[in-house]
Each structure stands twice: as C-alpha cells, then as structure tokens.
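Below is one structure, written out as structure tokens; comments come after it.
Apart from one protein chain that is not included, each protein chain of the complex appears where it belongs.
Presenting subunit A:
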Amino acid sequence: MEKVLELKGITKRFPGLVANDNISFDALRGEVHALVGENGAGKSTLMKIITGLYQPDEGEMFLKGEKVKINGPRDAIAKGIGMVHQHFMLINRFNVVQNIILGYENSPGGVIDFDKAKKKVEELCELYDFKLDLNAQVGDLSVGHQQRVEILKVLYRGAEILILDEPTAVLTPQEVKELFVNLRKLKQEGKTILFISHKLDEVLEISDRITVLRRGKVIGTVKASETSKKQLAEMMVGRPVLFRLEKPIVKTGDVILEVRNLKVKGSIDRHQLNNLSLSIRAGEIYGIAGVEGNGQRELVEAIMGLLPYDGGEILIKGKSNKGLDTRAIRETGVGYIPEDRHQRGLVLPMTVWENMVLGLERKPEYSRWWKLFRDKIKSLTSKKVEEFDIRLGSIELAIRNLSGGNQQKVILARELSYEPDLIIAAQPVRGLDIGAIEFVHKKLIEARNNGKAVLLISADLEEVLSLSDRVGIMYNGEIVKEFVPGELELEEIGQYMLGAHKEVGVG
C-alpha cells in the first residue's frame, strides 16, 4: 500500500528537554495507525510538528513520497492533513454548519451562502454515515456529536490524513463504539487515520499498526494483530506493568470519617444529598461507585467545607466540621485531591515549587511572618520531584507547562506531605496515562497501608472495585448499597448505579 505520510529523523528540542528525538515512522492509505505513549512521551509535540504548529529542529517529512515543509495549520489542511483535537476546537455559540465552514467559507464577495454550505455538509454526512443535527448549536450537542463536527470539519476541507488526539478520552463506551464505526468507514474510503491514545484496549481494537513512543523516542512499530496489551504497556513504560494491584490485608483502626444523614438541598448547579451516611476507618479505602452527577461532588464539597449542608453531620476524627472553613478542615488532617485539578488543585501560572506549598505556606517550616523560606521550599520540592518521579525541566516552570500526570503528582505529593489521616481523592486518575495511574494507585494503597482512611470517588467502576476495601454505590444523592468488592456481580452493581434497585444503605 501507498505510504501517505512518512517522517524521517524528526527531532525537536525545548529548553531543558528533547521532546522528539530522531522520530521516524510512516502511515499508509486506508490505515489506522496508533501512536501510543505516556503523557510527556512526545506525542503532542510530534502532532504539532505534523500540523505545522512547530517546526522540527532536524528531520524531514514526506507526503506521498514528496518532501514537504508544513508552515502552519492552514498549510497542513491545504496539504490534506486534518487535526481533530482532544479539546475540541469548536465555537459553542455557532451552529454545526457555521463551525464546519469557518475559515473555509469559499465565498467570493464575502457573503456566505449558508444553504449551499449546509447542502455540502449534508452530502458529507451521508457519505460517511454521520448522524448529526446540522441546525443545532454546537454547545448543545453531546460530546460524541461534537466530535463528529470536528471530524466533519477536517473532511470538509478535503483531509486525507486525519489525526485524532485522544478521541475516546471524553466519550462514553457507547459513543466510543459509534466513533469506531465512523472510523472504519473512513478507512474504507481510503483515509489515513493517526490515532493517538494511551487506552490500550481501544488501540488494539481499532488500529492496524501501533507505534510506541517513550521519552521522545520511537520504541517500535508493531502490528495490532501481533501484539498484546501487556507487551504494549511494557514498551510504553519501559518495565513490566502490573494491571492487578497488590493489596495486603491491614487491620482497620478507629473511625476517621463519619457522615450521618447528610442533607443538601438541590438547586440548578448542585445535586441534592438525601440522608447520606457512611463511615471510613483508618486503614481503609472506601470507594464511591456511581454515574457522575449523582451527588458525589456535593458530598466531597460538604466534607471539605466548600458547600454548606442543610442537615446531618460530618465528623472527622470525631469532631464535627460544621462551621469550619476549608483551611481549618485541612488542618485537622484531611488531604484533598480535587476532581478538577486546574480549577481547584493548582494555580496554573504559578511555578511548581509555589504550587507545592499551596495551602501549607503558613506552616512554621515554610514561613515566618511575611517571609517565605524559598530555599527550604525549593529543596523540599526538589526532593518531592525525585520521590514522586515528576518529570519537568525545572521547578521554576509555571505548572501549566507540565503534563496532566505530572501535575497530579505535584498535588499528590503536596497533599500527602503533611501526613493527613483522611485523604479525599476525587477522580484521582482522570486523564492520566498508565504509568501515572499505576503510581497514583500505589500511593493511595500505601497511604491506606500506613493507616490512613481514604475516600475514593471515581467514575471508573473498575478502578473503584480494584482499589476499595468497601464500596458504596451512590444514586440520586444517596448511598443505595454498600458491599465488599467481589460480593456483587458487575451487572448487579450496574443496576444499583442506574437506580433499578432501591435499598437504604447500611451506614
């Protein structure tokens, strides 16, 4: 088959690191070629080079055998390379057609013929089996449909090579299935798809060939039919990866967190909590399973003093948290890994070391009166960077320059550094790659083994079941069922999660 895209010896350096180191690979017509690698392996940089956002320091790029230089996204698309970004590049207030034609209006005289444009989009939808309401405002569409708009956008511009950056990260399992149907259809029509992901099961399902990157280098290209998840994971991480977690039996201690009949009234932007009760002992991980948006966030916020509650009580080590602010609650020994690390966990423009003491800066070790002990904090940060294997150019960098996994490690390092007795971990591995996930899980289990109580909230059922000692299923603001992993079949759990069973939790 014809080589549509070929890279030879691409190298890109940034101050303090080599993001792409002598990368070579090729993609064929009608092929789904996956690029896998952990966060920071250099996938994003490589994509930015292919789409012309960055220029490589060394190396060559060929399209259909011809050497090319890509001068920017617009040049890339003119040469048939279309990028479908992980964070959608859509304009929520525009409708589907407006989004698709933007920048490619083809309107001599400057007046847009929307009817003609719509017709053209309709034809594309038909050709590739895309179901979509073209008049809808994009902001009102589901995530899966928004992704279709993104794909249509590049097809409308005549892309031959489609780059999909982590396309399944934001999709539900059902939407992933639908996406794969679309991708197979595109492949059939002779398009080439570069599929960037670190979800190995999906990569194995959809790709023809897989190229693995690690720390900026190509580790190898393998055929999907001739490899396994285990082999890929090892290539990615550079060592064997345990998919099962080792969890020794520990004797549980005192009740650390007790929630009794917690009540929060619902409103537009918060879910109600309805007589919610649970308790967690030292040396125990308590997992909350449940479809997102059933009150998990409100529970966490009530515990952390971010949301006032209307009834019931929350006892942390026997003391009520009522009336305490978040700082006081943290000082009673609560570590908090927030669901949205960009909103709550970090201050993105601030440096890594500043983020490392965020909220702890009043401790006598770190400051006196107005003076921050910078040297002390920086040396502590360097120590933590090593201990938590945080990959960065310098601790003076603004933290937004770090990958998600490394950002999360900073939060984890900070929250564990003051030895809290209770750890609230909300979606602790969301958006992270295998290596980072394994690391976070290991740290949480380590904390549990050391006699901490852990409250784990996750939308990923598998994660909850593998980590937790006990699990509470949350539905509509209540714990509808508590169980020990292994006690219930998956199907039964699913029914509780969807509210098919109604049973009051065993506090």
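We adopt the following convention: contacts are C-beta pairs under 8 Å (C-beta built on N, C-alpha and C of every residue); 3 or more make two chains touch, one makes a residue touch a chain; residues count from 1.
Convention: contacts and distances are computed from a predicted model.
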Item to complete: Mind telling me which option in "Putative sugar ABC transporter, permease protein", "Heme exporter protein B", "ATP synthase subunit a" or "Fe-S cluster assembly protein SufD" is what UniProt lists for the chain we can't see?
Response: "Putative sugar ABC transporter, permease protein"
Worksheet, complete the sentence: Full-complex touch with the removed chain, picking from A:98, A:147, A:211 or A:321, is A:98
Worksheet entry | Touching the absent chain when the full complex is considered, from A:68, A:89 or A:459 | A:89
Discussion item. Give me the subunit A residues in contact with the hidden chain, please.
Written reply: 53, 72-74, 77, 83, 85, 88-94, 98, 101-105, 107, 110-112, 153, 349, 398, 400
